[in-house]
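One protein chain omitted, others in place.
Chain nomenclature is as follows: A, B, C and D, assigned in order of appearance, with residue numbering initiated at 1 for each chain independently.
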């Protein structure tokens, strides 16, 4: 334990001195220290630039579009015939397509996702949950193009056997498959919300002789409702923005209809069709792309805001 | 025949140029690279993509030929702009407006016919009543003035079921050919199902007993197991569309149309690989026309094109 | 199951009649069990669909996978067609996405966690990032087409596609890196400051190394998202037939999902294309599986316990 | 600070607590625990417990942290089995029936046996709905009957006057002590036979503690009560019998007076006099 006797006396290495000597390199450090925050700020601004870029491109071209097609015609028109000699740009067929496909998707995703969440959070043992949850997450990681392939080559033929009037391209099949794709999202977000309900609350109900089902229905779900609803809204937002499944499996008919056995086009599929056809810059149809994209953007943006508002506003305090 | 091009091919040294062409090609075969960009007609796409592939395999492995299929009209949109595509396939002739646009942009365009196509009407394989229809009956199905919504509106003995007419959408030359040359610019019937992808149409017809659609012969021959063609009676008895009947002056002639590819001449002058590919297309198109569902061109036209291309050297 | 109720001698009148409670109890328990069964079936529904999907894709595609398919060039002829071009295109795309998102994502995360004052700017950027995460991918495609392909005139090349994808997956990397950085305990950076280290030295030498596993996990997950995305690249414009292999950032390219797309919609032209699409899906799924497993391994193996 | 005041009262009350003396000898046994053993995985948490809980008495369970008090009381309504790794052997007879029997329905048991927890755990619902929760799941829908049950239970839990004008407000608006009494009211609403309480006052301030203690004294006229407490003075103040747990065993179980004035085991004495724990 004779520490220091040799330490400073006649040292081969005098650290103090060396540190003093190296002080010149401190200038570089100081420079880095000054520059780094600014550099990082610039990098962090890129995410903002991205948003600005999105808004700017969408807005400016949309503006140009509305110079050519009155905004009222766009939002109230039931006929979308962009390529015809006498083009018409009513967005309603796309809106109905988008809404109907999303509604179908949520008809699948909400009940199944919620019930899955309930099973995982309230009924499954730890072990079961730990095996099932990652498997469900695989479902969420499968690329949408694969779901599109699946919808078109597998689900549609099966549905056609069941539903005679169903067209080869229809909105029903991609809607269902989209719902399947969204199940893990709804399930996992709802499960998070339900698991964060304190155990004490469940025990309080169980101690009154409630069954698991009653605990779930009357205590857990009401307490977790904001998170659950937020998961639904995010699911809807996801369905609205989903592209490949509908593009592949619903064809490109711009029907203004509510018949789910028919082919319909969503906003996203329209964008793919028009850009896939690579509309020449400057044509009205080219600008229509941005108007549709803008509508889509606003839709999903509002949905996301709504989800965040709900989960903040209605969070139970316990 | 080479309508539209502002630069008339020099027809004078037709024979003499034959050798030099091949010399050039042989020389060029050594070291060509770069890219050739082809877009346009979906009808022509199967033929053009096979040509492109064969060209890259057998002639110029270092040249990259991309073939897209936006449709004739959309393709022209990308072709007739500065720095646009090198070729645009078309299932109709270039329009006057499009030529004007080319001129305005200072783009010199050369037309090549590449093959002959028969506009084919297809129905479900189990549709046993509409296998033979007259030209007028067909038109009445698709025309807004036809007054036909059910099969029984055509002939009373046909089923009392709604007809589901379909076709390619307005991106496509096929649509425009139909609209301009067959409907004579009359409106299409309400509720006609227009699609971007031909494959979607094939599917729709294959799955619907009451469907009837029209598109290029090639998409029919490749799917004969799923759909059947309507034999059309042009007044002299029903004619089955086939490579023979859609050939020049065949019995299917009223519904036959040439398909084209248009070359940006400046690109061909600038980029040797574009010129070389043009030459390849012209000289080999007949070899692949049959297998992709087109009728071949007369040799005379091919010679004409060759001499034009020689003039660009 | 009859609990002796007479023992209770409460003076107050009773509302809860134990006999009725008993009778209802069975009904309630049956309901509970039925519901449990239903919930279980629901849970299995997703998994069964997953199994069907995978089985179906494999049974259709596995026969088409061989060396020629994996290494061959694209072709119109299904017997000759290969996906090497798409594989290379995917790799080239990654070569752009990986460094760009790492740089931007980690940089943004460092800024937010270490430099930005908790205030308006901070929460603005933060809100912005979570909004970006919810923007449909196709809108990013339009952004890429407008900015990179047209305005910057790059054309539909690897660089344009890669930058578009980078912006698309940026929020994933930012959020993952933020969490990783936040998870580095304060006392580590205190130790570093205590030695006279500057802020950047502390970040570089202590925080980033400790956060690296978490950052890498996020980066890999973002890559696997980028690999599976189709729509933005279709918007950017990828030719239906592209035989040459991409060799650089400025080359035109195709990627696995886009190839799947074209083969799926062209299946009615040439029936075998559907099988090619299935085979390509298998390859894509395997690539994703490997990537995600790597992420999990990194997370489990290198995550420090402090 | 609060604890100190509470402690001062103890000495006074211990003496005044004479209820034990007047209890008739023929009291009925509500719970009869026989050779109960319980493991959390391999952790032997309860060792050969034998214990009788009598009707209309307050039975206190005391002991140092981790000795198994909560585990035992949770076994009495089988809540302990919510922990999946729990293994149990032995018998617990509730009014003559072995509740550890597989065929015994826990929901049945729990409608007879109410439980109050350490931390008040009202549901995030209105005060009314909290109390009506139990009757409702047992099928009582009639609004008038419910109203009456709610009022009676809240009165029984000595909180009626404080909340009667805000029955539709969220229970989380109440103070901790009020919440705990609400939880007791929630318990009373299903008219239980036994009430189990796991440190019901440990999260409360001295004033609320006092209120709850008074309430317990009141409740035992109608209910049998088992209460776990860390606070020996509390056990002395309110219970008729006391069991002292140590390391999962019952060291001593007797009338509260005896335990506190004349314990027979050295360890009990040490614990009571604060020598450890």
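Criterion: a residue touches a chain if its C-beta (ideal position, glycine included) is under 8 Å from a C-beta of that chain, and two chains touch if they have at least 3 such contacts.
Since the model is a prediction, treat every value here as computed from it, not as a measurement.
A.B. asks: Please work out which displayed chains the absent chain touches and list them by label.
C.D. replies: A, C
A.B. asks: Among C:40, C:58, C:193 or C:245, which residue is in touch with the absent chain?
C.D. replies: That would be C:193, which touches the missing chain.
A.B. asks: Please identify which residue in A:15, A:71 or A:158 touches the non-displayed chain.
C.D. replies: A:15
A.B. asks: Using the document's definition of touch, tell me which of C:37, C:99 or C:209 contacts the absent chain.
C.D. replies: Reading the full complex, the residue touching the unseen chain is C:209.
A.B. asks: Touching the missing chain, which residues of subunit A?
C.D. replies: 1-4, 7-8, 12-16, 18-19, 22, 25-26, 29
A.B. asks: Which parts of subunit C face the unshown chain closely enough to count as touching?
C.D. replies: For subunit C, the residues touching the absent chain are 117-118, 185, 187-188, 190-198, 201, 205-206, 209-210, 304-306.
The criterion applied here is as follows: only the chains that are shown with their structure count from here on.
A.B. asks: Report the chain ID whose CA centroid sits closest to the centroid of the full protein CA set.
C.D. replies: The most central chain, going by mean C-alpha position, is A.
A.B. asks: Between subunit A and subunit B, what is the separation of their C-alpha centroids in Å?
C.D. replies: Going by mean C-alpha positions, subunit A sits 41 Å from subunit B.
A.B. asks: Averaged over CA atoms, how far is the centre of subunit B from the centre of subunit D? Could you give it in whole Å?
C.D. replies: Measuring from centre to centre gives 88 Å for this pair.
A.B. asks: Among all residues of subunit D, which ones touch two or more of the remaining chains?
C.D. replies: 107-108, 111-112, 137-138, 190
A.B. asks: Can you list the residues of subunit A that touch 2 or more other chains?
C.D. replies: Within subunit A, residues 211, 214, 276, 278, 281 contact more than one other chain.
A.B. asks: Is the chain-to-chain touch network here best called a line, a ring, a star, complete, or other?
C.D. replies: Graph shape here is other: it fits none of the named patterns.
A.B. asks: Let me make sure I understand the interfaces: which chain pairs count as touching?
C.D. replies: Touching chain pairs, listed by label, come out as A-B, A-C, A-D, B-C, C-D.
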